[in-house]
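Presented below is the structure to which this report refers.
Other chains of the complex are left out, but the ones given are in their true place.
A and B are the chain letters, set down in written order, and residue numbers restart from 1 in every chain.
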Amino acid sequence: MNEKILQDNNKVIKRIFNLDTNAYVAGALDTKTKELLGLVASTVLRCDDCVKYHLETCHKEGLSKEEVVEALGIATLVGGTIVIPHLRRAYEYWDELEKL
Amino acid sequence: MNEKILQDNNKVIKRIFNLDTNAYVAGALDTKTKELLGLVASTVLRCDDCVKYHLETCHKEGLSKEEVVEALGIATLVGGTIVIPHLRRAYEYWDELEKL
């Protein structure tokens, strides 16, 4: 689907997609930290697809379950119990990732 | 004001305040990372008072401006241009903190 959107050639959308790739490259902060930041932002804004995406990259970057869960704990505290259903789905998805 | 709220002795509110103190203590993740997570969560949810609070703790923990700005950059990308006014106020407040 992303390809289709990018072929479509809308400048604003294309650049946002590019930025999204660039923003998580190591700089003053390393990639692990940046992925956790993306994960927490996605969780408090309650976007399951975004949470999944960041869990995948967190897993690829070698973050441990403990680290990911502490990040999700902060997200649940800041975002409230309204975050809990997303937390549940994040746990399930992380379990799937660990089984791969 | 916090004292007044805590004297008031409402259990739910008191425990949330306690949790808030505990959540940022070093564990699998160090305090610096946790403070950045709190900062990004506060920024995408656009809570100026919370942003200020986490900027203060980031500053105390010795995080550099570059690190803080990269975290704020991710928050602005994930949260959209609607975050920009809060970004501006975050910059201003960080400048104040550096002058102290």
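Rule of thumb we're sticking to: a contact is a pair of C-beta atoms (placed from the backbone, for glycine too) under 8 Å apart; a residue touches a chain by one contact, two chains touch by 3 or more.
Only a predicted model underlies this, so the values are computations on that prediction, with no experimental measurement involved.
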Quick one: how many copies does the complete complex have, if 2 are shown in place? 6
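Rule of thumb we're sticking to: only the chains that are shown with their structure count from here on.
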Residue ranges of chain A in contact with chain B within the complex: 16, 19-20, 23-24, 27-29, 33-34, 36-38, 40-42, 44-45, 50, 64, 66-67, 69-71, 73-75, 77-79
